[in-house]
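A single protein chain has been removed from this complex, and every other one stays in its place.
Entry: chain A
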Amino acid sequence: PVLPEGWSGERDFKAIEHLSHATDRNIEPVGPHFLAHARRKRHKRTFSEDDRI
């Protein structure tokens, strides 16, 4: 959409609402992408930290 006139936000960004609560589910411990996820979680790394390694 086009920016309406008079819109303002801090650094052009305005936070309005939080995300809805998530549901806890069990992911399947299978496949290369899960292993990458487990590695990040166990070492408490973020995506970008993981990319650098």
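Remarks
By definition in this document, a residue touches a chain if its C-beta (ideal position, glycine included) is under 8 Å from a C-beta of that chain, and two chains touch if they have at least 3 such contacts; residues count from 1.
Definition applied: contacts and distances are computed from a predicted model.
One subunit of the complex is not drawn; among "Origin of replication complex subunit 4", "Light-independent protochlorophyllide reductase subunit N", "tRNA (adenine(58)-N(1))-methyltransferase non-catalytic subunit TRM6" or "Heat shock protein-like protein 70", its UniProt record names it "Heat shock protein-like protein 70".
Interface residues of chain A facing the missing partner chain: 1-4, 7, 9, 11-35, 37-38, 41-42, 46-47.
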